[in-house]
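Got a structure for you, questions after.
Omission of a single protein chain aside, the complex is shown with its protein chains in their original locations.
The block that comes next holds chain A.
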Amino acid sequence: MEVPRTATNSEHPRFALPVDSEHKATEFRVCSVAAPHMRAFHLSWISFFSCFVSTFAAPPLLPIIRDNLNLTATDIGNAGIAAVSGAVFARIAMGTACDLFGPRLASASLILLSAPAVYCSAIANSAASFLLVRFFTGFSLATFVSTQFWMSSMFSARVVGTANGVAGGWGNLGGGATQLIMPLVFSLIRDIGAVKFTAWRIAFFIPALFQTLSAFAVFLLGQDMPDGNFSRLQKSGDKHKDNFSQVFYHAIKNYRGGILALTYGYCFGVELTVDNIIAQYFYDRFNTMGGLFCILLGQVGSLSASIAVMLVFSVFVQAACGLTFGVVPFVSRRSLGVISGMTGGGGNVGAVITQVIFFRGSRYSTETGITLMGVMIICCSLPILLIYFPQWGGMFCGPSPEGTTEEDYYMAEWNSKEKESGFHQASLKFAENSRSERSKRVDSASTPTNETPPTHV
């Protein structure tokens, strides 16, 4: 339903969507590409999707690659671990980069820096070179952090969860889509006449080009915040250029970041692990390349149970990831980038640990590994019960009886000298807007709002 610009935004005529006091959108319109909010959304999820496609482009082609490069199960396991381990620290670094330089520059730079690794996958000729290209390609998964940061900068508390969830989810879809895309591209190239051992190499140019083009789009069409880019806002004094050690310190001090990192390790980490192992598992266990296309080719019977289980598993894993990242924007305002980075990095740590224990070499068969992974997921998800926000409560208890407010929680990150200089203003605005997170029990009095009420035609 199209709402006329002027009618919706008499206070902010230059935005297509209704916005709050920070100029963040209060609505999420997925079919719109209006600058800056929805355009940022589409740019971020598409570029993140391309990174996932590249990082997991190798697993579906492993039945051919392992023969071409003479890989053992240990080599394959190590390469899979390398693919997800690079991003552990890259995600934390990305969080810092976003805090300091803005998500647009940070993500486009990382994507262009990791694109050469994807191009060079085509010329890998040994287990060592294969491991290296997967390691450096995997760095691009850090764009998850910039996606979340960018969405948190563009959308208000009311819709930030949806924006983060949809952007993260559609991006992660790349890990699944690539399991279908790469075999299709490979067979197309092979049918044109290339030999198998050459066809897979050519196939890698597709994700590489996609990644390069998406980086260009982010650079040329993107914008860090609703009011402009970091560099312009910093120069004009609207955005205070924060101090790295202060940002890092406040992130590390917050225990909630640690818990979210652990639980994310066992939903997202598991997802990454499955992205790495599942194609080979289906191929070898069900003995046919058709197993990969089973949904497309309509093969049923022996594969149905596995596919059904995978679908259910996938729904729950994605829901868990989305819920974890629904909480992240509220853990800290000053150190949003580093907290996002820690949680995202924790996801990759989970993937590394899981693959090292269960999916490397020949100690456990893949079937046994998957079962044991399930047990570990349950154990590592329990700490989320311990998260507590004094202004809103936790899973089993209400908010602090001292009446801590959102302002108290977010202002605790700034010392008095910083407050005197006015550096905390952005956090103050955020605190006010986050009052919408209160549960019905807490928010007995109606909260005055500066937001323009949406009008409907």
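Brief remarks on what is shown
In the analysis below, contacts are C-beta pairs under 8 Å (C-beta built on N, C-alpha and C of every residue); 3 or more make two chains touch, one makes a residue touch a chain; residues count from 1.
Methods note: contacts and distances are computed from a predicted model.
Per its UniProt record, the hidden chain corresponds to "High-affinity nitrate transporter" from the list "CASP-like protein", "High-affinity nitrate transporter", "peptidylprolyl isomerase" or "Tax1-binding protein 3".
Contact with the omitted chain, checked across A:32, A:68 or A:187, is made by A:68. Summarising the interface, chain A meets the missing chain with residues 63-64, 66-68, 70, 72-74, 105, 108-109, 112-113, 115-116, 119-120, 122-123, 125, 195-198, 200-202, 205, 208-209, 212, 215-216, 219, 231-232, 235-236, 280, 283-284, 301-302, 304-305, 308-309, 361-362, 365.
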